[in-house]
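Here you go, one structure.
For this depiction, one protein chain was excluded, whereas all remaining protein chains were kept in their positions.
Right after this comes subunit A.
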Amino acid sequence: MSVQAERRPGWHGTRRRFALRMEPYFYASPALIFIVAVMLVPLAIGLSYAFRDITLLNPFSGGFVGVQHFVDLWHDSDFWQALGNTVTWTVASVSLQFFLGLVLALRLYRPFPGRGLVQALVFVPWAVPMFLSGLNFAWLFNPVIGPLPHWLYAVGILSSPENILSDPAIAIWGPIVANVWWGVPFFAITLLAALQSIPPEIYEAAEIDGAGTWRRFADITVPFLAPTIAITVLLRAVWIANAPDLIVAMTGGGPADSTQIVASYIFTQAFKGLDFGYASAVATVLLMLLLVYALIVLMIRQSLLKAS
């Protein structure tokens, strides 16, 4: 096309140069228009809600309120508790998922009869919709129909077989357990893939060099897995911090907002309280926090890439 444009008589000077310079943008435009229409525009509208009074049940709402929502937020103890819960929820879920996933991956790395089948089964929780696994775990924790409270009581963890989801002090661990069950396969499979990419001769060379099992793990496996570990842990942390499904399905943020994380707090404010303005303000804060976090992730990734 560009070759033809150059040869056509009458196409010279500024017009031709302009056409040539614009050419790549025309090619890219369908994708760009799509991204602007379905991502950037809604994002901008969503952000604008944070500065307006938008309450669905109040027909007179919609006015500009400036930073009022953010001032309210600063004094909202529920928000701060949700922020604290988000940290607990994310750190506990990610570290347990990672640790169990690593153990599972190391176990699945060594050949044993039926390994193919076990590998497939390990992946099953990942295929269960998160929301459904939340409902299932809510039932498992229910002493009327679920066995878990009775088992926990039998081994002495609970003083009586009650539903941990109704105890504000420990209720957050219900969704965490469900999340760990659901998320272990992700770590197991990605770490297994990383393990399998380590050339076996490297282990053989280390064995001949005199390294025992532990030294091979520390000197070969860990350095080889480090980039994968860093990236998966950091990415999963964002994902989990941002995912209210299990909380909403299992506790609805209760009892008494004790299990509310920021993401579920946004959901509650928007779709239960129908206060979209305030929910947008909370979402904006969450977006900022995650952007800062993402920046840190990218910086760590860069330094990891440089190191390896």
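Methods note: a residue touches a chain if its C-beta (ideal position, glycine included) is under 8 Å from a C-beta of that chain, and two chains touch if they have at least 3 such contacts; residues count from 1.
Operating definition for what follows: contacts and distances are computed from a predicted model.
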{"item": "Complex member absent from the view - protein name from UniProt, among \"cysteine desulfurase\", \"sn-glycerol-3-phosphate ABC transporter ATP-binding protein UgpC\", \"SUF system NifU family Fe-S cluster assembly protein\" or \"Thiosulfate oxidation carrier protein SoxY\"", "value": "\"sn-glycerol-3-phosphate ABC transporter ATP-binding protein UgpC\""}
{"item": "Touch criterion as defined above, residue of A:Tyr153, A:Phe224 or A:Tyr293 at the omitted chain", "value": "A:Phe224"}
{"item": "Hidden partner chain, touching residue among A:Ala211, A:Val238 or A:Leu287", "value": "A:Ala211"}
{"item": "Residue in contact with the excluded chain [from A:Ile202, A:Ile231 or A:Leu287]", "value": "A:Ile202"}
{"item": "Absent chain, residues of subunit A that touch it", "value": "199, 201-202, 204-212, 215, 219-220, 223-224, 308"}
